[in-house]
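Removed: one protein chain of the complex. Kept in place: all other protein chains.
Showing subunit A:
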């Protein structure tokens, strides 16, 4: 790592407009392209503070500030365009969280990096709508929250309740949501409203270790812990009536359910296994990177291909996982309201992946190129008329689901043409942490958080009490700042604001 004074470091950063900064070459060694990050004035301060802290003498903590990580990614072989930091960017493992980078597949030196996807492969957000109004829910809110909590297994050590054996798992890994559909857990139209239609076709379960399968089997259909949640939300504000209408959200107060979860231990193990393999591949192919944690392999190497196939299996796992919880959510609502989920109009509005690498076509320097796009803590946001988005959203652009932190609002955005050209059709993914977990536990009082949620009219069910402090809104960047930055920068467009009324967490 280059060690310079903070003032020296700042010379490599240039504010090109009120919402966008440029990271010049030389900020980190061997940068192939420039970096860029999107912030407003509040987020800018957080970003630069992180850099300033890392410049203090005697800082040997070892983890790099997000802005340095964005620059290290810009030094990876085969990267095209720019290494992009989204407004919710923060320090991560190798890649920053909230970092996207695209690699030219036709360049034999181009790489794929598990660190650019993250441990929780295909972690994502799904939004279901209902035809209920807030006033229908309020009298039974506590019962409904409890019922959801009872239906969906949450927290450390919880096990899925959807019956599964090793053979079912193999099929689910290969088929993704087609498996859920065949087994009767989802509706055919749910698939339409998922990225990749809920199935990555290049998934190959034989490239996945037995270890990953053993970790994954009991956890299918579980929410997990940490920042994962299921929330009952209501429409708080509609910014774009036309787009909201296309999503079936017509009025303020309409009830939705948001599910935020990923591929659980399965994906974590796939990532862990790949990192070990890639360390070896890097030595063999003499791939030099700025940070050991940026373990990677050439896309066309055996390790690279094996990872992509295993990653696709993990992506399928995550879709089956979210689908199983969709099923459980529909059951909980159906029981509470004594109505069929159909009659409650509980359709999937959309399902996004915010930890994934995908092969996509983009225009680079006026030419169409096939790229491997890594999005880690970043959501795909394709513009209107893009061939890969469903018919229902052709005119609005792809819905982008941005989950807030516990007790704060969530947003639905749509993709824009500007985002397509500036960030390869990518935008933010959520709030992004501001305080460390340990600091949150020290500084935030358990009772205060619960009281505050209560005064805001939010019911909560949490498996782990200490999570209440760790996940308190104060621990996160303000999601509204994040979303407003994306909107102002034009990389996606605000459509709907959702407010939580009940939260279920690990």
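Note that in this section a contact is a pair of C-beta atoms (placed from the backbone, for glycine too) under 8 Å apart; a residue touches a chain by one contact, two chains touch by 3 or more; residues count from 1.
One rule holds for everything that comes next: contacts and distances are computed from a predicted model.
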| item | value |
| --- | --- |
| Per UniProt record, name of the chain withheld from view ["Archease domain-containing protein", "Ubiquitin-conjugating enzyme E2 T", "Actin-like ATPase domain-containing protein" or "DNA primase large subunit"] | "Archease domain-containing protein" |
| Sole residue of A:78, A:176, A:224 or A:403 that reaches the chain not shown, by the stated touch rule | A:224 |
| Among A:91, A:180, A:398 or A:459, residue touching the chain not depicted | A:91 |
| Residue among A:16, A:368, A:391 or A:438 touching the omitted chain | A:438 |
| Subunit A residues touching the omitted chain (full complex) | 61-63, 90-93, 97, 119-120, 155-158, 211, 214-215, 217-219, 224-226, 265, 268-269, 271-272, 292-293, 433, 435-439, 463-467, 470, 506 |
